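Heads up, one of the protein chains got dropped from this complex, but the rest are sitting where they should.
The letters A and B name the chains in turn, as written, and every chain counts its residues from 1.
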Amino acid sequence: MIVGDQKPFDTIKAMLADYQKILILGCETCVAVCYAGGKKEAEVLASALRMAYRLEGQEKEISDAAVQRQCEYEYNEEVADQIKAADVVLSLACGIGVQTMNEQFPEKLTLPGLNTTCLGQPTEPGVWEERCQACGDCVLDMTGGICPIARCAKNLLDGPCGGSQNGQCEINPEIPCAWQLIYDRLKALDRLDLMMEYHPPKNWSTSRDGGLRRSTRELLME
Amino acid sequence: MTDFEPQILAFCCHYCAYAAADLTGSMRLPYPPNVKIIHLPCSGKIDVLYLLQAFERGADGIFVAG
Partner (left out) sequence: MEYVKTLLDKIGLGAERLEMFLLSSSEGARFARIATEMTERIRELGPNPLRAKA
């Protein structure tokens, strides 16, 4: 899922200072399941902001709503009236949702309430950890299902660097070395032969290096 | 401010704190009339929003008991 963290309360409060009618718009997909930007978080933030501004003597009209997926026009259309009635929208979606809103409602400024952090997975209660960097050329078949792009600080493709110490990464000793994990997994699967195979250089043009990426399904295109 | 009478909400679990409050009454123990009890099936039912909305609507203080 796409993981995000809510921006600090004071940052959000300062961002909205110049606006009177504010809609806080949550997204009920990825950022809702990581407790950053769902309906519940939108309601809590709206209530907290109303109180914080009122304590400073400002009466702002702050409402909240949430849509199933803010990255699709059809869902946002359902709350179009509320969006149009507001002076500004604070989106609690990921960066995609914020941009969809700005494209779909060009006359209305939508501001980001979250920092989109990564494509990750819940690893323990309250913790989400990066697992994919969307490089566009998956290598998990060669690495025992453990991603060296996302999990190695140096994105190495050819085994651990000299900084791999006792199974941990030199960048942060609390992070396991991705290549140690890969080696251990392949060994357990009795597939260490995969590490001996030669590979041509990875095609990074499918990653960010190639500029804006698009996926197409010709059958669905008009 | 001498005539200030705080409005306090007590969110109480049915099985412990609410029963305790009930016992307070049975024991004829006095406690301030400022405390208004809201009965919850369990204190696990408490929600951030209940607390924020109570403050937003003017509660002076809140305690959750369970």
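Some observations on this one:
In this text, contacts are C-beta pairs under 8 Å (C-beta built on N, C-alpha and C of every residue); 3 or more make two chains touch, one makes a residue touch a chain.
From a predicted model like this one, the values you see are computed outputs, not experimental measurements.
Only one of A:I2, A:C27, A:A48 or A:A93 touches the chain withheld from this view, namely A:A48. Touch with the hidden chain on the side of chain A covers residues 9-10, 44, 48, 51-52, 54-57.
Although one chain is not shown, part of chain B still touches it, namely residues 1, 4, 6, 8, 10, 15-17, 19-27, 29-32, 34-35, 48, 51-52, 55-56, 58-66.
The working rule: only the chains that are shown with their structure count from here on.
If each chain is reduced to the centroid of its CA atoms, chain A and chain B end up 40 Å from each other.
Those residues of chain A whose C-beta lies close enough to touch chain B in the complex are 40, 43-44, 47-48, 50-51.
On the chain B side of its complex with chain A, the touching residues are 48-49, 52-53, 55-56.
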